[in-house]
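Have a look at the structure that comes next, please.
The complex is shown incomplete by one protein chain, all other protein chains being positioned as in the whole.
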Amino acid sequence: MLDDLDLTEYEPVYTRPESFTDTIMRYCPGCTHGLAHRLVAEVLDELGVRERTVCIASVGCSVYTYEYFNCDCVQAAHGRAPAVATGVKRVRPDSVVFTYQGDGDLASIGLAEVVHAAARAENITVIFVNNAVFGMTQGQMAPTTLPGQVTTTTPRGRSREEGGYTLRVCELLSQVEGVAYLARRVLTSPGRVRAAKNALRLAFEAQLEGAGFSLVELLSACPTWWHMTWREAFDWIDQTMTRYFPPGEFVNWRGCGQAKE
Amino acid sequence: MLDDLDLTEYEPVYTRPESFTDTIMRYCPGCTHGLAHRLVAEVLDELGVRERTVCIASVGCSVYTYEYFNCDCVQAAHGRAPAVATGVKRVRPDSVVFTYQGDGDLASIGLAEVVHAAARAENITVIFVNNAVFGMTQGQMAPTTLPGQVTTTTPRGRSREEGGYTLRVCELLSQVEGVAYLARRVLTSPGRVRAAKNALRLAFEAQLEGAGFSLVELLSACPTWWHMTWREAFDWIDQTMTRYFPPGEFVNWRGCGQAKE
Amino acid sequence: MEDRSGATRKLMSGNEACAEGAIAGGCRFFFGYPITPQNAIPEYMAEHLPEVGGVYVQAESEVAATYMMLGAAAAGTIPMTSSSSPGISLMQEGLSYMLGCELPCVVVNMVRGGPGLGNIAPSQSDYWLATRGAGHGDGRCLTFAPYSVQELHDWSAEAFQVAARYRLPVMILGDAVLAQMMEPVRLRPRGEAMSLDREWAVGGGLKGRERRIVNSLWVVPEVMEQVNLRMKARFDQAEAEMVRFEEVGDEEPEMLVVAYGSMARVAETAIGWAADEGIRARLLRPISLVPFPYAAIRVWAERVRLVLVLELSLGQMVEDVRLAVEGRCPVEFYGRAGGPLITPEDTLSVILSMAGVRRML
Amino acid sequence: MEDRSGATRKLMSGNEACAEGAIAGGCRFFFGYPITPQNAIPEYMAEHLPEVGGVYVQAESEVAATYMMLGAAAAGTIPMTSSSSPGISLMQEGLSYMLGCELPCVVVNMVRGGPGLGNIAPSQSDYWLATRGAGHGDGRCLTFAPYSVQELHDWSAEAFQVAARYRLPVMILGDAVLAQMMEPVRLRPRGEAMSLDREWAVGGGLKGRERRIVNSLWVVPEVMEQVNLRMKARFDQAEAEMVRFEEVGDEEPEMLVVAYGSMARVAETAIGWAADEGIRARLLRPISLVPFPYAAIRVWAERVRLVLVLELSLGQMVEDVRLAVEGRCPVEFYGRAGGPLITPEDTLSVILSMAGVRRML
Amino acid sequence: MNKPDFLLLIDEERCKGCELCIEFCPKGVLALASSFNRFGHHPAMVVRQEDCSGCQACVTMCPDACIELYRRKSCVGKTAAAPE
Amino acid sequence: MNKPDFLLLIDEERCKGCELCIEFCPKGVLALASSFNRFGHHPAMVVRQEDCSGCQACVTMCPDACIELYRRKSCVGKTAAAPE
Amino acid sequence: MNRQDVFLAGLGGQGVLLAGQILAQAALRSGLEVSWFPAYSPEVRGGEATCTVVMADGPVGSPIVGRPRALVLMDAGSVERHLPRAAEGAIAVINSSLAPDPPRPDGVRVITVPANELAQAAGSERSANLVMLGALLAVRPVVALSEVEAAVLDALPAHRRSSAGVNIEALRAGYRAAGGDVSV
Partner (left out) sequence: MNRQDVFLAGLGGQGVLLAGQILAQAALRSGLEVSWFPAYSPEVRGGEATCTVVMADGPVGSPIVGRPRALVLMDAGSVERHLPRAAEGAIAVINSSLAPDPPRPDGVRVITVPANELAQAAGSERSANLVMLGALLAVRPVVALSEVEAAVLDALPAHRRSSAGVNIEALRAGYRAAGGDVSV
């Protein structure tokens, strides 16, 4: 069909972001890590900062982030991306520095690093992808795993006795001075995706204005280790996960809000 | 004078707690670490649990805690007391396990450990002594150091640029499920000291009832590294420190309160 | 299942055999954090420890896992953790504290390619970390390197007795081959939980005993020195009692091959092939890396023309071999670093070329 | 101040001299966490780095400090941190990552008594950690052990050039003596900040260049092996260029004494006294521990009756000396562990008894 | 054949056949192909281009950024509207 | 001399002379000694035992638990009351 | 000593590891010593998966085989990467559904099997791994087909036992396709 059409008669409405490389991402089908990536790439494009951006990849399914974003990248150790970002930003204050971290990475081993980067008001942006599970290592419990959720290390479902309680990162960070922007978003419909992108844009704007630390938490589907189809996964996010992790804007340096999505 | 008196005519109103050893504590004159210790010892006495208590000492001026409390003790690495306590408690669920930690220990290097112990609802009690400074290593900035405060590593006063913002531990932990009891107290007058002791007793009761994690933050004077007399130090606590660290009860498993002192 | 010989053996991965071995050996407290290629160990523990009244705690990090072990060991148990290279690096301070506190524990390291994040391919480049590591100070772990799934199972069980006997951390050094490989295992029966009643154990009530302090802070240098000398004495005892190695191959060899763990498996096959080519080689396989079989190697060094050391690294154990040989004969090294496997075919050609070179002399 | 020789020298502690040396050497980014006995280093940096437009960041932990270094090094600077034994243990994973990412940095370790919390007394028991450490994988730090406050100052400055040249972590190994001791120092002028313009540096804009990736994950084993071989090549080059040692004492010695750092200071005095007693001893003092002066020691091993190794430890460097000597003559060891100092008087009597024993043979 | 107002280009090699675009398209423009791509996935394909309203739902939901959307220049009045 | 209702025992070797007890005593019962103890501190001493009301302020504030307080058994009615 | 090795490779998700485990289990049932060794990329999906099964009537020695003597290759990429490693005299069973026209190097006997199609016919495209295993057994009977059939049950994870029937059908289809006779 394309052969019949003269493309010069058309103008682009949406094209692949310049902030993406051509590399094909290795996520499972239906995994929303890719969606989160795409939104970040679009925001970098729109803000026109790609060439001065440094992406800090973490350790999780998104470990190859450095292959996907078309900018300078540093691959950090598990949990330490905010410390690495601090080092980069202190040496290169003109760079736009962001980390991309999973919930195991950020909320388990790396909790101290993210809280302290926030308290230091480091001018960095954290993209926090919460899929309630350790994806890369094959589905173990994460701090964000929900009560009752079965994982490979909570085979009888997470309980107070086996695994303890679910950690809420945005709620925690909302108590830290030094945070300029803080929001939680979901990716389960086009409208919500646009809201998520809006939050990402605000987070980067906070950094560009030197307002301090910014973080956007994105509830993300891991169909593989949730043992669900993507549709079941999206429903679970909307109906179960958001009950523990309500979307919202927790801190906004332009005027603080607990605004809903 | 004592020679003239027949002690058998007298009955004790206050005697040195049994939960203290005879060892002379090594704190500076006017340091309220000793006061915090004494309150803990009194509470252990009153609850009658000394013989089944395990104290986890941390690294800070209170590192010798294990010499002072007359119970089993384990000396933990800097920041890791809550992890050590977890290990002890899991093996000995009938023991009463508490950690005694400074603000450098707990809020800087050991932040992840205390938050995660709380999230796991470990049945342990944390005595958190916040003196806004690294005492033992001679007065460097702690996460709890106040804005403008001069320390050996913030020689021009802590600022957003040099050192970042002050971290509030109770506020942070108030967001963590698994916490049964959480309060902040000061030690600057007999009445406040009694309120602090009351909080400590509640914290241990929470543990005894298996209600989960409990923590009492005590604002404490470090006359030495604040370069103040104890009186100046107490005034600074009452007038300046409590503005950043308002005393109060943040979580109470018997009925949640934001009750003031 | 029963194999033809009538023995009941189960096809298991090294990870599973290791975990089940630990339970059989009396392990009841496991503190872990997932990392490839050993995830099946914590997963197995999470699933099966409750069956025997044990406890699995998923720590927030390897650092925390180590200190949970410290607390658990202080309370009288012999605790266990497992990890792989980066995680073991994070445990260094904690292992030093275990040594300072004179506490036993069992640590499994399923080594992967490094440095840094590296990869999850088989590697033996943590030999130094395993034998000269355990963080700052003079202490080290007693370290054992099994070379089959059965041996992993058995050493994992034995490790608890060894740790308790010497009051030292014991490290089981595996790699991505041993962790993931499946072989038939004759399972040990699950033993009783180990007693918590140890001379140092805190908790359990003060009735009838003095209070106890588990501590690694000794301000007075002379007192600290005593701790070190006690530790050294326990090491010396282990050195006298725990050296383990195996030999296979020619009885009058011209060449001694030294390799451990999965590399020894490869060497075993290659030595057989070399014999077919007329090369008289013998494999000495250290099982205990600390204590190292210096004496056994020294004996052969007097009699062979060459010692060949094979490692999946740039050359680490080769130093221990050189310390054993002390110039008695040349020590040659062949290794690869970062994950590429050395096949029996590669090994044979190294052996042949070494033999050839020496013959020409 | 001016001393009588007209030279301007300042009485400074080792810690201060080290910090000022780093600034003179071009250091502008320091990430640290306090720990005795090196607190004066971060304090000095916090006070003085801003004078030269530099940045001091107090990290939340030694782990974080190391990764801040990683980020800073990735951005093109040669970053610095300092700590003491337990903190260095916590840096092991990060140092392995620095090696995996092929990034340079400078790390100071003012060793204290261990293991565990230990004490703050002088010790040399982190030799293995310093020379075989840097976490998992085959990499290590280039390690230098100064023995006076002046040398500490100078090496602290030089370290930045060395790290940049070999793209490797450089460790300055001191101890509680060197850290706290005060001696007159001829201060180096403060140099320019080092350029950020390095082939690997991220940040600073993509104009006119490809995007850059700093990474230590190499899934394909053969690619990871290349990283290791590149690293080894840089090490080999350092081995050829950076061996540093000093000798003092008898020109035709019967005994070679090997000691480094503060122990070498003690040995120097003792050897003088031994000469008065008619003992012909010579001190060889390794300054570079990695690369180690194997060849220089080997040469003497052919000529002396005995090599005596002195360390404030249970014996760690002695293994490197044995690797150098390779059986050419006996290697004896004397050390103390956990903080007790070895005095020149102690050292003399060890030398005398060793000489006596040998003479009787 | 009439020239459609909107044109979708799907990068088949990049597509994982996750069906998100298909499910979220309000107009039924897309479907999975029966063929496999190099990685063994059935890629999404355009089956009713002419029905496309340019709403960008597909583009917005695609995790792999495999869809590009073009609009006929002459098609004034019609803008690519946000869904929901 | 009359027997006082309350009796304070101060462990002088343990006392650091921090003056907290002295400052918080509402009755001026305590003062620093001019002598030194083994650690070079001027310890607190009782200078007006008879004025002591048994309020325990001193006991409550002492960081080193060096003060013990006793009450005359026969002194009914008088209880050690909490200050503030 | 009799030592046999089989190297299996394919795309992640094709069931290569499971096929190897079933073979190993069958070897154990047959009284052999056996070792199964996997290697794969760290990504969860789509990467390459390989495993090696070594069987012997004594200690198996090296679980690692440089030049395998029997290969089961399930996609074009595997063929490209691993066929050149085949030992002199090796046999290679290749899935012609995904590697339609494989090279036929000297000294290697190449057998092609349209495993995907046969598996589909047997009831599930996911059983292509067993078709390939069956084919291998027909041309290199390292263990008896009956032992492999028994092992299929042992090796399947509990939640997939139900698919055992299809699997055995697939196994036999492969066996037949490579010239084996299943009328046992």
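Every chain is named by a letter (A, B, C, D, E, F and G) in the order it is written, and numbering of its residues begins at 1.
Here is the rule we use: a contact is a pair of C-beta atoms (placed from the backbone, for glycine too) under 8 Å apart; a residue touches a chain by one contact, two chains touch by 3 or more.
Quantities reported herein were computed from a predicted structural model and do not represent experimental measurements.
Novice: Among D:265, D:282, D:322 or D:336, choose the residue that contacts the chain missing from this document, as touch is defined above.
Specialist: Residue touching the absent chain, from the options given: D:265.
Novice: Among B:40, B:61 or B:233, which residue is in contact with the omitted chain in the full complex?
Specialist: Checking the options B:40, B:61 or B:233, the one contacting the hidden chain is B:61.
Novice: For subunit D, which residues reach the chain that was dropped from this view?
Specialist: Contact residues on subunit D toward the absent chain are 1, 3-5, 9, 11, 36, 119-121, 149, 177, 180-184, 262, 265-266, 268-270, 272, 341-346.
Convention: only the chains that are shown with their structure count from here on.
Novice: What whole-Å value do you get for the distance between subunit B and subunit F if each is reduced to the mean of its CA atoms?
Specialist: Roughly 25 Å separates the two chain centres.
Novice: Check each residue of subunit D and list the ones that touch at least two other chains.
Specialist: Subunit D, residues with two or more chain partners: 60-61, 63, 86, 93, 97, 101, 116-117, 215-217, 219.
Novice: Residue numbers in subunit A touching 2 or more other chains?
Specialist: Residues 27-29, 63-64, 75, 77, 108-109, 111-112, 116, 120, 136, 138, 143, 163 of subunit A touch two or more partner chains.
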